[in-house]
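Beneath this line is the structure, given in structure tokens, with notes to follow.
Here the complex is missing one protein chain, while the rest keep their positions.
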Amino acid sequence: MSSATAIAPNYELIQQDGLETSLLEVSMGPHHPSTHGVFRMDVKLDGETVVDLQPVFGYLHRNHEKLAENMSYLASMPFTDRLDYFNSMTNNWAYALAAEKLVEIEVPERAEYLRVIMAELTRLVNHVSLVGFFINDLGALGTPLLYAFREREKILDLFEQASGARMMCNYFRFGGLRNDVPEGWLDRARDVVDRFPDFLDEYEKLLCENEIILSRTQGVGNLSRELAISAGITGPMLRASGVNYDIRKVDKYSIYDRFLFRVPYSDGNVGDCYDRFMVRMLEMRESIGILKQALGGIGDGPVLGNAPKVFKPKPAEVYGRVEAPKGELGFYLIADGTPKPYRYRVRPPSLINLTVLRDMCLGQKVADAVIILGSIDIVLGEVDR
Amino acid sequence: MSLDLIRDILIATVPLLVIFPTLFAFTTWLERKALARIQNRVGPNKVGVPLTRYGGRFSLFGLGQPLADGIKMLFKENIVPRDADRLFHLLAPILALIPAMLVLCFLPLEFPWTESLLPVQAFLLDGAVIFFFAITGLNTLAIFMAGWASRNKYSLLGGMRAIAQMISYEIPLVLSAVVVVMMVGSLNAAEIANAQADWNWFVFTPWGLAAFVIFFIASLAEINRSPFDLPEAESEIIAGYFTEYSGFKFALFFLGEYIAMFAISGLAVTLFLGGGAGPGVAALPWLSTVWFIAKIFALIAVMIWLRGTLPRLRVDQLMGFAWKFLLPLSILNIIVAGFAWHAQQQASGILKAIIWVACLLILYATAKGLDQLNRPNVRPREYKYAE
Amino acid sequence: MSHTVGHEPILGKFPGTNWDEKAGALVVPALQAKEIATWLRDNDAFLLDYCSNVTGVDYLECEVKEKVTKEDGTVETVTRTEPSRMDVVYHLYSMQKQTGPLVFKQRTKREQPEVESLTPVWRSCELQEREVFDLFGVNFKGHPDQRRILMWDEFEGHPMRKDYTEPFDYEWEPTPHDEILQKHQRGKVIV
Partner (left out) sequence: MSLLGGGIFKGMAVTLRNFVGSYFYKDRLTTNDYSWRPSDKLPQRAGEYPKEEGEQLRDTTTVTNYSRNFPMLLHDGSEPMDTIRCVACQICERECPPQCIYIEKSTEKKENAGGKPQFFPATFDIDVSVCMSCQICVEVCPFDAIVMNSQFELSTPDRFGGLLLRRDDLLKSNGYYHKIHPEEATARDKRIAEEKAAKEAKKKAAAEAAKKMAEEKAKAEAEANEGTPDMEENTE
């Protein structure tokens, strides 16, 4: 049952003095309070120490790819919202990006700016609530989480005003956006963005120097640089392991080359939960910088290019990817000349980041397994698809 | 048994049985309300008195909530897992409540009506402090019983954690109380409280302060309060030892936990915070009870505040903290207290101040050193930025 | 956009490979895949250390109409039969050189497909190859832990295959416009 590539410590049944003991097998999940959805970890415990761990998923599997292969290109756009339901905007974007590559549609400039604004707001939403959930897994009584939700609420209001929905935004279209933002939206967005750093200061004061958080997270769930690259880890988790790789910088998709921003990454000595937590905290500050530039530079114009309503691309294969808050979100589309994609594949960052869960958890305490899972930042809608 | 004795027993026990469960109901409301406000929520504000549905102006800040909770608990189904040990599953919550209620008797509470009625104060036991620790120790047994009888792996883990934690933290708890016992020279709770009259609270001495801090931290662990709520760590082991409890059994556990909270806070007040001492006590003796309970609530407020702020420790760090930090510190504190107390007996004002400052410095430096020794590499880090 | 990876050296080094111009992909015979993948990862010219995406593509046997320009310049539509096949597609990037993607395809037959597992080369393939095994039924030789990942263990069939037909689904979500509703009204389905 165990993966041969992982290094398992050679635990055996302890038999001393004729006393027969065995390992405690605990099935954590699928309805455990802190497995972030219907995720299960089959954990073998020696006392409190994790000896073996097998992630089990698929409880939320709905064969999103097959569904999408049986409907038109546009119709699977709302389903992408449901992948990573925290970040529907970036999911939309990744899909739109891939489809736009397929038919080569130009996106108007205002739409590009709005896309960047939406994506960075999404990143704020994701990171701020991830940190909240993470501290919740550490055992805080939801206080940081509720502070995070307080701020998230303001951003979700912005989403609702623009797209009509708070989480399942379904806002992006091939060649732009569904509709322009309403009057006064940009000012409200500026207001939210201007006040966000105050909240971050408060948040950092609450969390970043707390001795308990420091000692709980440092040295826990170490992920080496080499393993992170080999295992295809992406996003903040990769940068926490000391690799400077951000698709916004590498691909320069959309108009990210117009903004000045920095990518925080650790020195790669440990790559533990603390690094992953801090990289996200620092990334939020950079997102605010991008948002300020984008909200300052946005001009007037149309938001939807001349995309055809009936979408019938020529046979081709494309792979479009964006830096979603959780990592590289890619869409691999194969068109065969019909209105439906022949092959539609989602490259889910959450699932692939889980590859190293076992390696990080072995030898740690059971309480650490929970926070390591929390620091990976998974959403089961995306893992199971 | 004479009628008088029965009367005395009733007079002495009934107030405890009435006051503290009432305070428990109030405390659950207070905790929910305070935590809600800490988390920028409103908290219970609907259930009024008497249990009005939409509250409105009769909601009284939701004070009816504990009553509604209690009624809900009473009428909930009592679920026992199929393979559980039914007898011990039933006994555990009762056993958890009894020691907590029992130790309330040793608190030097003076009710105004008992004074005139009782020939002797029933609970003025000479070995009160010892008894207190002895009886609170029983709580561990109840918790492990619950964990074992539930036949649930999470419960078992919670029970095992509880045993390890409570036994470990009892040592610094007792050792920090030893300082006060040394100063007073008595184990009698009332005598300890009386020794602190006229603002001579032990918390105002350096060794008393250190002992109080250790006592408070250890008591948090002893009653499973955040950040030491490992036996019931929600994010790791569901609800720990009471995962499989529902309905009134759960309510008993809950009650036991809060009563234990009152009891240990009451002991902390007795040992370090002057007992019932406070302004106006000399004129109105019953005010001392009010002061005593007010001090208990001050400590409970801090506990709630801590619960709203802090995450939980890990199990090995928890044990390390007890054995490698609190234990050496409390032993050092006893030594420091012994020497300093003798030194300051003959000293004048300035010298006394110097001794006290020196004591504080020694204790703080030791604590800091122990902290460094225990976690040498734990500190905030620097991060790089790529343009 | 990304800096593309030149594929010519690979074709020179490994004669069995060929370049699919239409898909922009390197097609590799299944037996050689691991060797080529290791070379691509370690060779200084490529350093493709990051395998981003692994997926399968199922091609049924189909008739393709192609316009062929004859020698005399006339255009004629030719119908030919494309054989069925199964592709396993890898998208490779280099984190060190920040280049990519190189699309890397293992092509195999559709019935009882078997390819070489690249999990020993890139760990990121581990869960994704399991997923391809689960949903397409491709057998990965050398995969350390090949079992179903998204579907339950007792599940029969491979749902992402193009010819997969779902069995009568007892977990059908009843809606008012289905025969299920009628059955429900007759009291035959308990929901």
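The chains carry the letters A, B and C, assigned in the order they are written, with residues numbered from 1 in each.
By our rule, a residue touches a chain if its C-beta (ideal position, glycine included) is under 8 Å from a C-beta of that chain, and two chains touch if they have at least 3 such contacts.
The model shown is predicted, which means the values in this text are computed figures rather than measured ones.
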| item | value |
| --- | --- |
| Residue, one of A:Leu23, A:Leu206, A:Ile255 or A:Ala316, that touches the chain absent here | A:Leu206 |
| Residue ranges of chain A at the interface with the undisplayed chain | 71-72, 74-79, 81-82, 143, 147, 149-150, 153, 157, 160-166, 168, 170, 178-179, 182-183, 202, 205-214, 309 |
| For chain B, residues in touch with the removed chain | 34, 37-42, 45-46, 53-56, 59, 305-306, 308-310, 364, 367-368, 371 |
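Here is the rule we go by: only the chains that are shown with their structure count from here on.
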| item | value |
| --- | --- |
| If a chain touches chain A and chain B alike, it appears here | none |
| Centroid spacing, where centroids are CA-atom means, of chain A and chain B in whole angstrom | 42 |
| Inter-centroid spacing, chain C versus chain B (mean Cα positions, whole Å) | 62 |
| Contacts with 2+ other chains: residues of chain C | none |
| Contact set on chain B toward chain A in their complex | 35, 38-41, 153-154, 156-157, 161, 226-227, 229, 233-238, 307-317, 375, 377-387 |
| Residues of chain C defined as touching chain A within the complex | 1-2, 22-25, 49-53, 55, 57, 89, 91, 95, 98, 101, 103, 119-120, 122-128, 131, 135, 144-145, 148-152, 159-160 |
| Residues on chain A engaged by chain B in the complex (per definition of touch) | 24-26, 32-34, 45, 48, 135-143, 146-147, 150, 206, 208-216, 218-219, 244, 246, 249, 262-267, 274-275, 278-279, 282, 365-368, 370 |
